[in-house]
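For this depiction, one protein chain was excluded, whereas all remaining protein chains were kept in their positions.
Chain IDs A and B follow the sequence of writing; residue 1 opens each chain.
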Amino acid sequence: MEIKEYVRPASLDEAYSFVVEKKGFPLGGGAWVHMNVRSVDLAVDLSALKLDYIVDKGDAVEIGAMATARQIETSALLNQAFSGAFARATEHLVGVQLRNLITIGGTVAGKYGFSDLVTLLVALDAKLVLYRDKTIDIASFLTAARETPYLIEKIIVAKNAAAAFQSVRVTQNDFSILNAGAAFHPGKGWQIAVGARPAAARLALKAAQYLGMSRKPDEHTAKEAGCLASEEISFGSDVRGSDEYRKLVCETLVMRAVMEAAK
Amino acid sequence: MNNEFKEVKHSLPKIDGIGLVTGRPAYTDDLAPRDALVVKILRSPHAFARIKSIDAQEALALPGVACILTWKDVKRIPYTRAGQGHPEPSPHDKFILDEYVRYVGDEVAIIAAEDEATAIKASNLIKVDYEVLPPVLDFEKAADNPTVIHPESEIHDMFPIGFKPQRNIAASYEMEIGDVEKELAACEVKLEKTFYTQSQAHVAFEPHVAFSYIDIHGRLNIYSSTQNPFHTRRLLGQALDMPLSNIRIAKPRIGGGFGAKQHILVEPFIALVTLKTGRPAKIVFTRKEVFESSFNRHQMRITMRVGADKEGHVKAIDMNVLSNTGAYGEHALTTFMVGGSKTLPLYNKAKAVRYGGKVVYTNKVSAGAYRGYGAIQGNFALESIMDELAHTIGKDPVAVREMNMIREGETSEVFKIMGEGSEGVDMIIESCKLDYCIRRGKELIGWDPEKLAWEVAPGVVRAKGMAIAMQGSGIPLIDMGSATLELQDGGWFKLRIGATDLGTGSDTILAQIAAEELGVPTSLINVYASDTDHTPYDVGAYASSTTYVSGNAVLRAAKNMKKVMLQAVAEKFGVPAEDVQFDGMLFSTKDGKKSITLKDFSFDTLYHEGANMKTLTATGSYSGLKSPPPYMAGFVEIELDKGTGKVSILNYVAVVDCGTPINPNLARIQVEGGVLQGIGMAMWENVKYADNGRMLTNTLLTYTIPSREDVGKITVELADSYEPSGPFGAKSVAEIGIDTPPAAIANAIRNAIGVRLTDLPFTPDKVLLALKK
Partner (left out) sequence: MTISLKVNGKPVKIECNPGDVLTDVLRNAGFVEVKKGCGTGNCGICTVLLDGVPVPSCSLIAGRADGHEITTIRGVEAEAREFADFLVAEGADQCGFCSPGFTLNVLAMKKELKSPSIDEIKHYMAGNLCRCTGYEGQLRAVVKYLEAQHE
């Protein structure tokens, strides 16, 4: 990757001025971009901003944009609050070494189809806080085309959701062929997300609607939700699997995610 | 196993182990001269094209560019890149640079510059005008396709191999024992199935790398990550039209081979640059180049027909094979033949056997040598259909093997008929512990023919499967190795061997063999290996030849060395040679009156004996009269999730007869590593292409090799066995581990869901879609 100018701001305001005002390229871990991006005029290294926190805010957990996949995987706070779903959604990502570099901010900003974490965040209705800009739910963020530059400061996840994550992959540290996240939000209902389609996660709205306010659906109901999800979500073919397979396995993964979240 | 040996059959640590683990500079790129020109290759974006013109003017003008070579700058000499003995059984169908490019990634131009960035920049400035031609991408449509991949007039075979390039056929072969059609017709049970095996990538973690320089004598020196230094020297000399006396090939430590480096590949590029500029040059392949522009395993289609009586006695076997050799024909005929020669003898009681087919060119990456070398593909087909036979007659699959398989003291007509591209060598099997391997394997996996599949949770099934295999130990009358021992002052020995340690530990085990025969500790043997200037000839590391062929050469050298030393001591003592003995430390007359330590004697020979001073040295060479097969029984336990199609490998048991294991730890690890590589081929690995011939699986993100979380446990045991023709009873162990997993796993899946998968690999999508059908 050819970088013409490299800066490492010490404050969020300084970072904002580089990224939003000067249209610089924000760098999380840089793990994917160094392969995908040829050349950058102004690279903005966010690693000095102390955004690598995972903190309990009572009714929500706040995850700083520079928190690494490994921090998320091993966070007692997150795993307790979400029954290990965050570990399930990060533990397969290549290896501990790469997870020590990959950041949640970089992952979300990249809108990567392969990301397990993104799928779980969509199911959990996570909110992205864009510095000196708005707060947006991740599902909308993924589908919105964004013209102006932004700086992700943190991700907020409400704690009261019961969540689960399921995936299937070729080898244990390959990307998912398909993944699914299910979360029941008290007072709101279910949120079902299907990702690695191979495209990025989308909500299965009909499946969620079908489950309604039932906190503990039975297996038959969960299976039906899986069927609905497989019909409403669109799938593609790539090196890891065919659209036909993804559609078939979607039923299983959604059903299992719902049953697990229902426990 | 009680051990009557002092050095052999002991798990000594590898002599290079500590240095490697602690990061001492050892590999080719670690040793490259700092001022070496960096060489990059401009590669074809088309699967098949003719180069109409190349304009490198702008590239040459870039500061820091030392030279650029295209096909017009290189002498046009057809050669083969296959690391094989002379005359090579592979067609000479490659030019260093050619007017045609035959796969996406084929070489177009060689660029040398002061640094990598400049070389890459320069290669992007080269303007190439291609005439794009319709490629042949489907190997089942390659033969007699209107597109002819090799229209050149100068290419040729070295002896008849069925080479018909106008029909896109690189090689073809057929043999028959008895009358297969007649036998089959008379059989009570007849089975026919077609199997597909995919192309697999080696993924040796050190990529292909080499550097070259001109030494003080004006000779070309090359350090290369190669499995065959001597073949490389010969093939390079031929391709460059240079006398072999002007070329040196040296192999330092290398980061894995598995057959990837049983070729000459990058050496001609750097050689040309060094010869043109006079400067050192180096090339380091990127991982993408290794995937796209080196070699991989031959993809095959195998149609099996088997006939048996209703008790399960196999009467007839017919194997018809179509093999895809990609753009060039390296190892085409020989991998094709090994598909039969190292599988069919397992069932030596069949009355009629036929093996035949052809190897075709396609506009894909060239297939070449890869551990197993045809046997893994053949084994998948043969051991799958044997299990199907068991199902058909309602018998335990193990019982069907035991009824039909080869045993110690027996032979197979296949040995005589099928060799390395031509006829083979007859052989009586003097060591075969397959019966023990099966019995012990059954114990270790818990084989119960009444319970080969059972449900553990709704929609989750566990099952077991098995397969047997054989391989070879070198190529008889074709593979040759030599070793030279030399006594040094201080009472230690130089052991110079051409044999090629790929990290396998052959330097160490060959030292153990020398030490055992000499009667000294292995620590007194210094090993110098794999340098065409400084070590005697050896074919290199392939065909599982090092322990058996090079080991026997070392054994001969050591026997000769003992004779030489005893003779010299006898002269010194003034007694006949028969009166002198050596116990590993002390030479003495049998009556005990005279003695001298090895250490003192070594000083005497070099400093104190006046006119009788001499260097004590001995050489041994060996080429095998046969290729005694190692054998193996593989047993697997899987868990299959019917909801996702995912198959988990819980436990793989391998019981191996490799004769005496010279170093039990190293032998065991060869099998553990081989088994996992075989499981990778069975389960997950797949070289895939886009419709235009571009490789899709060209990084480790898209080509998935097994991680340590992908298999529960691999358990390896070595049978108590002794091969009389091998050094201290040893055969070989390098390849045997890889052969059984595809069939064993296919058989387990068949037991689990009643569906026989015949198309590798068994990824979740394949399993689930097969279930749904």
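Keep in mind that, in the parts below, contacts are C-beta pairs under 8 Å (C-beta built on N, C-alpha and C of every residue); 3 or more make two chains touch, one makes a residue touch a chain.
Keep in mind the model is a prediction, meaning the values are calculated, not measured.
> Of the chains you can see, which ones touch the chain that is left out?
The omitted chain makes contact with A, B across the full complex.
> Quick one: which of A:Met35, A:Val55 or A:Met213 touches the chain that's been left out?
A:Met35
> Among B:Phe48, B:Phe258, B:Tyr347 or B:Tyr622, which one is in touch with the chain left out?
The one listed residue touching the chain not shown is B:Phe258.
> Pick from B:Gly441, B:Gly673 or B:Gly726: which residue touches the chain that isn't shown?
Of the candidates B:Gly441, B:Gly673 or B:Gly726, B:Gly673 is in touch with the missing chain.
> Considering the entire assembly, which residues of chain B contact the chain that has been omitted?
Against the missing chain, chain B presents residues 11, 13-14, 16-27, 29-30, 116, 202-206, 253-256, 258, 286-288, 502-505, 663, 665-666, 668-669, 671-677, 699-701, 705, 707-709, 711, 713-714, 716.
> By the contact definition given up top, give the residues of chain A that touch the hidden chain.
1-3, 6, 8, 27, 29-31, 34-35, 40, 43, 45, 47, 91, 94-101, 172-173
As a convention for this text, only the chains that are shown with their structure count from here on.
> Starting from the mean Cα coordinates of chain A and chain B, work out the distance between those two points in Å.
The answer is 44 Å.
> Where on chain B does chain A make contact in their complex?
643-646, 684, 688, 696-697, 701-702, 704-707, 709-710, 763-765, 768-769, 772
> Taking the touch rule as given, give the residues of chain A at its contact with chain B in the complex, in rising order.
Chain A residues touching chain B: 168, 170-175, 177, 239, 241-242, 244-245, 248-249, 252-253, 255-256.
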